[in-house]
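Yeah, one chain of the complex is gone here, protein chain that is, but the others are all in their spots.
And then chain A:
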Amino acid sequence: MLTIDRATYDAIVAHAKRDHPDEACGVVAGPEGSDRPERLVEMVNAAGSPTFYEFDSTDLFQLYKEMDARDEEPVVVYHSHTATEAYPSRTDVGLASEPNAHYVLVSTRDCFTDDGNNDGPVEFRSYRIVDGEVTEEEVAVVDALPRTSQPA
């Protein structure tokens, strides 16, 4: 199960809407081994495409360097689908390389209504992708992540 706080959830949805019709992407980093998505990092989709996303290679390096320095890992890796459902594509599965991460898919295909509003429904789903196997998991949105026993 993915447990995520409301503010981070809302920020991911807002990012997906803002970049629509291109795919949006990013990570939520957290302390290694904690399974706590604490720090949202919006990434630029270097592909700038409605059907593909890729972190820019220099941005990717900086991100991992920063996470390494902070003893963090990518707890959530998210991206949007803008014309299809929030389910990992074959490409998503083939390229998934973080077996410990929650892969979040957001679909904005139904959120832009004919009257020009963007308040239609957004799909937000989470998966584990390990060795080409996709397993959907429950998403629990909480007001705040539970306190940790150790100081953060």
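FYI, a contact is a pair of C-beta atoms (placed from the backbone, for glycine too) under 8 Å apart; a residue touches a chain by one contact, two chains touch by 3 or more; residues count from 1.
Assume contacts and distances are computed from a predicted model.
Asker: So which of "Glycine/betaine ABC transporter permease", "MoaD/ThiS family protein", "Sulfate transport system ATP-binding protein" or "Putative Nicotinate dehydrogenase small FeS subunit" is the UniProt name of the chain that got left out?
Answerer: The chain we cannot see is, by its UniProt record, "MoaD/ThiS family protein".
Asker: Which residue from A:2, A:24 or A:77 sits in contact with the chain not drawn here?
Answerer: A:77
Asker: Touching the absent chain: which residues on chain A qualify?
Answerer: Chain A touches the missing chain through residues 25, 27, 43, 47, 51-55, 57-58, 60-61, 64-65, 77, 79, 88-92, 95-100.
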